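Each remark here refers to the structure printed beneath this line.
A single protein chain has been omitted; all remaining protein chains appear in their positions.
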């Protein structure tokens, strides 16, 4: 059985695991105050080219989104997001659980358009009843998006410009950031991205770690009482080292970026393979998630030998499915799949 | 430098780590649906002697307390706990964050007394204004308590009897359960404990795991929509295997219980050492946390060579400190300490 | 100056006020336990033809929506509503504040279509990832809607049928119920409406009271701990009599229904007037709110002599505005307006 089910099917990248083993018996203090977290934070700041940033480590993606959004919004504010955004649909209402509305806007291929955002903000502020409505207090986008698509540098610049104009922070969910940055379609570097938002996170869980996301507050803008708020959310890890050690490994010798490149190369092979074999793709994804449309009978047949994910029904006889590559995907798996298709 | 700072200063017990390494490249599905979680759950149910139980894995202690309490209470109910309970004091308001009051009662050496509980419940229900007050909907105790003390089987039986009488669940926080069960003062087995409550958790973070707690719903009483609620709390790990694998190792060949015994043996040595050297202890703790009272000048001197925790000021010239043992404590560290005292 | 600004511009209907004056010095117990609340509840149950109902009195509309929705949903559930529903847009995020998502669906003239609801529920339950999503736990509609439109008996029957099929309650917001029931386009009686939902409220604030809404749980289905939850929301009035007395008056001699008829007659005159004078209406509202489209210059001119509300921009030169009638609207105001148009 080969698996393209998701980008979190295996444990940790061997170099990450090695570092965990190597540091296992070194006693350190808890709650993120250890030297591994400190070292990882320094490396991340260097990689992002923003010495004035502050870095915090959180266990998982939904938890990170919930924590960042709820600690940066005022009580009466909501977060603006694409209708297809992870926070809008697939987090079990984690944002609303903290008392804040997700203000959902239409999108295109998973991307929030600058024009859509601008029009919404303008309409809100010119509405005579706006004080009876949830105030837009932050913008959330994901990079890559839930559909594997990427914002161009121009698109990010436009979105951030609007956020600056309306004085609300832009938050980039980078659960799969490594796979986005490594795409040949990506025209933005991590340093540039860090300058085009107020806070973003570098996903570890899907890019080589057992767990963990690194939040980068780009300009010394950690919310007040952040450690207490992390605890209050049940998100403060006693052994903070667990994430610190892993990110320290991921940001040594560009491992994080190498993982990205590796998975993207395999994703491109995958994509070429589907096209070559005559399959249609739901959209043209430039990153590690590919969305071929399979005939239902073919899908059932394939399932016996390959793990992949259901995405959505296409029509009565076809289904959109998702194939994901990651650091753990093997070249041979692609070859095996080629034979099966 | 030797360290008794806490029971979470090192990584994972070598056998746990080994299992993580060994299973690292096996692809599995996410969110706790993998075979490691299933296997660990079966082993835990067997160890607890309750086949009708259901087991869920959560990343950390505060998160577990928050999730269990908020999913088991009705909106208008609060959780009853000792004033010194972890949920009352040291979780940054994580329970209140979910909208529920912690109904704090007086305690003795960290333990909630049956009589105190009974009187409180009786007074509440006979108060003509009780509908204007938060209803007691659950009782929380920790085993061992935050002071390292243990409830006897009789005390647990009495508390649970009261809970049954008032038809509210009893929840036991077992963050350090392994160290409690291994104490020579403990007169209850894990099987008995499982029968004397509605839900409890077996702490992993402090007893050999990198992270993770195993929640045992003792009689098929998982709250409705629990997976969604876990997600909603940001507490659903994508790589659920991370905790499953670890608990699978901890519940193989009685490792969890062996770890407990090992740390308790060293804690007893530690205790004997303090007494022998003429130190007073804040209270007589039968578990892995010891609370000697140090003269401040001695404390400062010791700090240079030994890591331990501040607990509370005793008087102007003395301080209560905490020394903890765990699976990672070395015999030599005790010997070294003996020389220093 | 004449005013059509809203249906809550004046105090209370004279008969309501009279009853307040008349009962003013009678001492009664607090928190809704008084004989006026009891009498009003009986009269409402009789008027609704549902003896098995339970009635509770709440101060305002948003408060009522918040309380009903949050006490009837499970933690992990959200409420389904039209995108234009009051709870979706104009309550400052009051629903999300309680931790629940408003699951917004497309609408037609402010009405949620049965087909739309059915498709949404079917898709949700057939989605393999639905446990990662907020579960639809209730349906909210308003009668009349925010656009003044009405559901037909068939539409209500269809919606309620779907709710029954998926076993979720249907909640009808009747902030302007009196004006809906009195419309010549309304083909449902209050008795029928009570049978086509699980809970609804009879709006007082906009239909002759100083404040107050009467919630009708149609089949003995008051949420557990409701009084405590009302207190917990800050929604329990010490002088519960204030609302009880008013609803007692409103449900004496059909006053509530007479108020509705009166306002609807004037609204029809208003509508005829706009049409006669050549104004276009945004939509064909059969109730007490009318939405003419005014040229901006005309609008500015009118404003000097008539109070009305901004609704939304129509195009660069035109604006949709709202004119509302109520029990307090005077025949002469319509005549005065006729001269001005």
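Order as written gives the chain letters A, B and C; numbering starts at 1 within each chain.
Definition applied: a contact is a pair of C-beta atoms (placed from the backbone, for glycine too) under 8 Å apart; a residue touches a chain by one contact, two chains touch by 3 or more.
All values reported here derive from a predicted model rather than from experimental measurement.
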Here the chain that is not shown touches A, B, C
Contact with the hidden chain (one of A:132, A:154, A:280 or A:303): A:132
Decide which residue listed in C:236, C:263 or C:321 touches the omitted chain of the complex. C:236
Please identify, in ascending order, the residues of chain A that touch the omitted chain? 70-71, 74-77, 99, 131-135, 224-225, 227-229, 231-232, 236
Residues in chain B touching the chain absent from view: 76, 78, 89-93, 96-102, 104, 128-129, 131-134, 310
Which positions on chain C touch the chain that was left off? 3, 5-6, 8-12, 14, 17, 20-21, 23-30, 59-67, 91-94, 97, 205-206, 210-211, 228-239, 241-242, 307, 328
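Simple rule for what comes next: only the chains that are shown with their structure count from here on.
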Third chains touching both chain B and chain A: C
Most widely separated chain from chain C, with each centre as the mean of CA atoms: B
Tell me whether chain B and chain C, two copies of the same sequence, contact each other through the same residue numbers or different ones, using over half shared as the line for same. same
In terms of Cα-based centroids, which chain occupies the most central position? A
Where the centres are mean C-alpha positions, what is the separation of chain A from chain C, in Å? 42
Find the geometric centre of each of chain B and chain C from their Cα atoms only, then give the gap between the two centres in Å, rounded to an integer. 50
Which chain A residues reach two or more other chains? 91-93, 97
